[in-house]
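One protein chain omitted, others in place.
Take a look at chain A:
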Amino acid sequence: MFKKLVLLGLSLTVIFMLAACGGNNGNNGSASNPPDSGSSGSASPDSGSSNEKVTLKIIHWINEPVNKYYEEFNKKFTEKYPNIKVDYVTVPSDATYDQLQQTRINANDADLVALKSGFAPIPQEWAKGAEAPVWKQWIDAGLIMDLSGQDFVKNYNATDVENSTTYNGKVYGINMGKVSFTGLFYNKKIFADNGLQVPKTWDEFTKVVDTLKSKGIAPLGFAGKDIWPFNLAVQGLSATVHKDQAAFIKGLWDGSTKFTDPAQIEILSKAQYLLQNAIDGTMGVDYASLPSLFISGKVAMIADGTWNAPTIKSGDPSLEFGYFPIPGSNDAAQNASLAGKYDMSWMVLEKAKNKDAALKWLAMQSEPDHYAEFVKASGFLPNADVQIEDPFVNELKPYLQSFKLAWDQLFINRPNAGEHVSGSSVHAEFLAPAGPIKTPDELAALSQKEWDAAAPK
């Protein structure tokens, strides 16, 4: 009797727990009936499911202007589709989002997932042994829906779709636009008050820095605490010192170029110059505080991406500021364009419970009016021919005649590379006065040593 009771108790407990853990794995867990995806064509407003109430789950990271835009957009979407409730979740953009993204995709507990960029770096034949990017693993595992047949894809420039979210000839996401991050925001008033022009060469740039210093104004500010924002400036130097970054990176893999080459030493030397001329304590500034440092007028220039223009603007609408490419070389023509990346992309999960709702949401987002509003809110450079009346974006146009990808979008790393060459590989933050390494030559030699050590055996 006792044994039977214990067995019964155990069985009930196990059943209870399995039921609690199992969730809705099947396609019948949700109220919606997703249409046959992939080749189903457009997501017309009245296609697919009936008026059953469904909840569209979207995950995104915190970016205040963009989040505000989406909150408004989601209201309009719900007005148009009253049966679809939008659950729009945002978390900090650091590893918190990576964690959320990973767990939600693994648990199939989202319909629309934001990817932090376009599909980059693209895996290359010559990079043998490189780890596959996570988006490629998701696609290869069949977790991401093929959007190739959807009508709304045609709303975007074919070249941008091809370069941002196309893999193996299929479109697996909707990229929302490009951003540039190889320039510096500058305070127009400080420049005007001191008779300064936007520098077009490295020599002109150092003169600007010297003039500002002589007037007691801190020339530069970086969000050194988070490291990566400083490396945006270093990527600016790289984009203007190297004639062809992609060829240099390929050369690193086959040994024809090295981290100790003169071009790399020049980049590191100039990066050290930036650190030496930054405001005191710049290594303690975190990324969230950088706009306020700039808005307060404590520094004349900051290194940041164009995506932060709306934040600066909202911080002080009267502040006059502009953006120019870091002139890493003395060749004005080489310095004349900005580099960057394809920013956020939306992906629909292949096993999403509300695929139909997700497609409707993307279709509505892709309508020219809504997309134009998004571009205005985000500060992105559009992937579609929409008219944006934004003085900041218009001012950037001359620098965007030939948009090029930045170093970290092209660089493919070797697995287990040491810390001086890990991630996107150039780590000028190790240089004095920020870090413990005194000279660019020492850092370059260390980087090459670690790169060689990580070579596939």
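One rule holds for everything that comes next: a contact is a pair of C-beta atoms (placed from the backbone, for glycine too) under 8 Å apart; a residue touches a chain by one contact, two chains touch by 3 or more; residues count from 1.
Assume contacts and distances are computed from a predicted model.
**Q** Quick one: the chain not pictured, UniProt calls it what, "Sugar ABC transporter permease", "Allophanate hydrolase subunit 1", "Chemotaxis protein CheW" or "2-oxoglutarate ferredoxin oxidoreductase subunit alpha"?
**A** For the chain not displayed, UniProt's protein name is "Sugar ABC transporter permease".
**Q** Out of A:E125, A:D254 or A:D280, which touches the unshown chain?
**A** A:D280
**Q** With the missing chain put back, one of A:Q102, A:S256 or A:Q276 would touch it. Which one?
**A** A:Q102
**Q** Would you mind spotting which of A:V89, A:V134 or A:A192 touches the chain that isn't drawn?
**A** Of the candidates A:V89, A:V134 or A:A192, A:V134 is in touch with the missing chain.
**Q** May I ask you to list the residues on chain A that touch the chain which is not drawn?
**A** Touching the chain left out of view, chain A contributes residues 1-2, 5-6, 9-10, 13-14, 17, 94-95, 98-99, 102, 105-106, 108, 131-134, 137-138, 140-143, 224-227, 279-286, 293, 413-414, 416-419, 422-423, 430, 434-436, 450, 453-454.
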